[in-house]
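As you look at this complex, bear in mind that one protein chain is not there, while each of the others sits in place.
Take a look at chain A:
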Amino acid sequence: MSVPTSQFEETGVPRVPVGDGIEAVFDWVNENLGAFFDLVSDAVSGATETLADVLNAPTPLILVVLFAALAWLVKNWKFGVVSFIGLAFIISVDQWENAMTTLALVLVATVIALVIAVPLGLAAARSDSVSNAVRPVMDLMQTMPAFVWLVPMVTLFSIGVGPGVVATIIFALPPGVRLTELGIRQVDAEVVEAGHAFGSSPGQILRGIQLPLALPTIMAGVNQVIMLALSMAVIAGLVGAGGLGGAVTSSISQLDIGLGFEAGLSVVALAIYLDRTTAAVGGGAATRARRISGALGRILGRSGTTAAPVPAGSRT
């Protein structure tokens, strides 16, 4: 490849053929690993479509009532009512099927993203060199404009749900890694030391001390992963992933303002529902787990671990 001298003369900086290089890499990958990517594409789109079918099977209103009940359970009755109104709105603008398709895509992408992100975050928390290697990659994944991921995805997976899910995973992954690492690193070093001092193995310390204490932070990461996945899932409509994104895309191509807003507001309703529910689950995870296990204990006739009651009025 010859260096175009005109550019060098104008700016004093030679033209570096980054674009050509990356294209060559993707072409090579596509030619040699095409079969593998087809497999991945089939698997994720199969999972997404199955889940979408399941979500679309019952009468929409029944599902809305179930979702609203869940919102009530994790937060309070007010949020249950708000959820009901928001989700019923999606039915009323005739976007329910699209919304469930998008939800399916978000859930599949989130689960896969977390399966990758949490172990990676744990490894990064454990070793500074892993952390240093992972950080720039995460920065690149997150700050690259979302659209840019779509093009190579299409070359690798062709049009459809597959590239939509994979692009969504890439875009949504980083906060899962970051907040897992942060959560684990934030755990009081003295408590971890106590684990070692009483002879716990690294696995016991991870399960009994680090993960439970990092859980609120990790759940904040899960919340962010879900929200990023939702925003990317809409953009993925451009590559034929369907759902609300598909409706938005066709509203743009048809200059259909009404459809655009109906789909857009449905995204907003879904976003609010997902955000508040996961935030409520994350924020109260530890206390709720205690409350539930305490209640179970009482039902089974034991109070907590030790049988003795707390002496009344002696707390300081």
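Convention: contacts are C-beta pairs under 8 Å (C-beta built on N, C-alpha and C of every residue); 3 or more make two chains touch, one makes a residue touch a chain; residues count from 1.
The rule is simple: contacts and distances are computed from a predicted model.
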Among "ATP-dependent DNA helicase", "Glycine betaine/L-proline ABC transporter ATP-binding protein", "NADH-quinone oxidoreductase subunit NuoF" or "Acetolactate synthase", the UniProt name of the subunit that does not appear here: "Glycine betaine/L-proline ABC transporter ATP-binding protein"
Given A:Ile116, A:Val130, A:Leu213 or A:Leu265, the one touching the chain that is not displayed: A:Leu213
Absent-chain contact - pick from A:Ser131, A:Ser200, A:Ser231 or A:Ser250: A:Ser200
Touch list for chain A against the chain that is not drawn: 188, 190-191, 193-194, 196-201, 204, 208-209, 212-213, 286, 289-290, 303-311, 315-316
